[in-house]
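So the structure is just underneath, and the comments pick up after that.
In this view, the complex is presented without one of its protein chains, the others remaining in place.
For reference, chains read A and B in written order, and residue numbers begin at 1 within each chain.
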Amino acid sequence: MTTQWRYREFLDRLGIGVIIAIAVFSLALLVLPSVVVVMISFDTRAFISFPPQGFTLRWYQEVFNHPVLVGAMWTSFKVGVVVTLACIAFGVPTALACARGELRGRTALSIYVIAPHMVPGIVLGVAVLFTGALVGIGPSIWLQAVTLSVFVLAVMVRTVTSRLQRLDPALEQAAANLGATPFQAFRTITLPLLMPAILAGSVFTFVEGFDNLSVTIFTHGFRDRPLPIELLAIVQQTSSPMVAALSGVQILLAILAMITLSLSVGLDGVND
Amino acid sequence: MTPTALHGPFIDRLLSGRGIWPAVPAIIVLAIVAVIPFMVLLSLGFSDVVSSRGVIISQEFSLRHLKAALSDSLYWTTFRRSIGLAVTTTLLCMLLGFPVAYLYLIGGKWTRRIILVLTIAPILTSGIVRTYAWIVILGGRGVINTTLMQLGLIDQPVRIINTHWAVLIGMVQIHLPIMILPLIAVMTRHDTRLDEASANLGATRLGTLRHVILPLATPGLGTGAALVFTLSYTTFVVPQLLGGGNYLNAATMVFEQVVYALEWNKGAVTAVILMATCLIGLIGIAALTNLATRWTRAGRS
Partner (left out) sequence: MPGSASVTTGGDSASPIVFIREIIKRYGANTVLDRCSLAAHEGEILTLLGPSGCGKTTLLRCIAGFIQPDGGAISIDGADMAQMPVNRRPVGVVFQSYALFPHLTVAGNVGYGLRMRGVAKSDIAQRVKAALASVSLSGLDDRYPAQLSGGQQQRVAIARVVVLQPRVLLLDEPFNALDAKLRGSMQVELRHLIKQLGLTALFVTHDQEEAMTLSDRIAVMRAGRIEQLDRPDAIYDRPTTAYVADFIGASNTWYSRVDGGLVRLPDGQTVSTTHSGDVKVMVRPHNLVLHRASSERAGSWSGKLVFRRHVGAMMEYEVQLPDGQAIRAVGLHGDQPVEPSPSESVTLAVRNPAACMVFPAA
């Protein structure tokens, strides 16, 4: 009996050990490539080699002295901002309808809003490119921004809807009972309480506007080429550590985005 | 603070109603930028258009482009490759992702925080940047080759990049966070008293994992699998950068047909096939998730 228990215990520990080992491996797999890139971005040599030698900020200087890259970053930044503003303007009212509309209407509505996000990005990109061409609208920064907004609207709607659904409906009733009109109640009570969710949604919509490739590649303007397009071209052409520095900049932006998230809804709130 | 004309009774009625019409602007925009384009895509793929100088002269329903695509062996190899790659990626992500979710479940505050950071940070980082990291690691003069040469294990750099394996490694690493996130959502809601009850009833930790945690996490696995499948099936960053110039998957094929060859009808058909197969894949995953949920819940050891 005891030996059998010991054997079971041993198997159990082994199994759990293997599972935890895989988990640690996965986590390492997630972080190590970025660590390597950041290390290489400080390498003094002009070619990629490991382990890196020395320390220099030269490659970062090169990134910010590269007129094409700086222009592309500026373009992508603008797209990110436009996408975010559009998603707030269209997404927050839509979330209100999704959370409070009559049951049948709101189910259909959420499917309708989520669908463009479920369609593969390149399919949406190609479809918009074709349609634009039919009516004489060529690829441009605006076409890119509008298509991306439609693509990621679902993210904003979902984040804000789930926050709305967890808000006590008595809060708005209390505001009304205290004399607020529906608009006043929305502005003074509901909107402030939605801000964390709107902020979290904005982080994701901005990142999508800034980084998206699948939709962008078919819709971007040829004169103001956004960062992912330039980045794709550069990565294919050169392996200079400058690309690593460019990656370092992007990783820094991701960290900033994550700090914003953890301050707004908390990292474990991202999933809602 | 009296209501002004701008937000007078109209906006008040809008906000207090239970109709869906605050969503009307979004509905219209989505119709113009998603619904109509999708119909245009279908019509381009399934019609014969005679046009002169951009003016459509005649257009009629036709399966010509679809037939041409289906009789082209390149289509078959490309789609077979894409689907195979997506399925393998999905399975590997499940295998690597579930243990992370388990660690999240049993871990303390800091373990959980670290897992969240390591999972969310990549999602906020550009896919190109993350793929570039693999060029640095797997390249001819990359981390692996230089290390192996320095150790004297090889004389010449081994070719890793521009192979199917490089694509697979990149695919799995890029999509792993997308698998972990929905699993963590399940684990956050998981009631650990169930695990305690299970242990108290004599189950080992593996037994609890198998009979309590896994059945409850299966829907999360399904959600993650659906997301990873869609994204890995339709991505072209990783194949483009890690597969070399001639590694063609369905997404790169659409891109080449539309942007380089300017064969729009062909591109439209490919895009429609891509979407249709993706949908079939998603339905398959949903069915499998259902089955797996029933199987894990009914199962005895």
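By definition in this document, a contact is a pair of C-beta atoms (placed from the backbone, for glycine too) under 8 Å apart; a residue touches a chain by one contact, two chains touch by 3 or more.
These figures come from a predicted structure and were not determined experimentally.
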item: Touching the absent chain when the full complex is considered, from A:I20, A:L134, A:L193 or A:I255; value: A:L193
item: Among A:Q61, A:T107, A:N177 or A:T238, residue touching the chain not depicted; value: A:N177
item: Absent-chain interface as seen on chain A, which is shown; value: 168, 170-171, 173-181, 184, 188-189, 192-193
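Here is the rule we go by: only the chains that are shown with their structure count from here on.
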item: Chain A-chain B separation of Cα centroids, rounded to whole Å; value: 14
item: Partner chain A, residues of chain B touching it in the complex; value: 1, 3, 7, 11-13, 15-16, 18-23, 25-27, 29-30, 33-34, 36-38, 40-41, 44, 95-97, 99-100, 102-103, 112-122, 124-137, 139, 141-143, 146-147, 173, 176-177, 180-182, 184-185, 188, 204-207, 209, 230, 233-237, 240-241, 251, 254-255, 258-259, 264, 267-268, 271-272, 274-275, 278
item: List of chain A residues in touch with chain B within their complex; value: 8-9, 11-12, 15-16, 19-20, 22-27, 29-31, 33-34, 36-37, 40, 47-50, 89-91, 93-94, 96-98, 100-102, 105-106, 109, 112-113, 115-116, 118-124, 126-131, 134, 146-147, 149-150, 153, 157, 181-186, 203-204, 207, 210-211, 213-214, 217-218, 227-228, 231-232, 235-236, 239, 243-244, 246-247, 250-251, 253-255, 257-258, 261, 267-268, 270-272
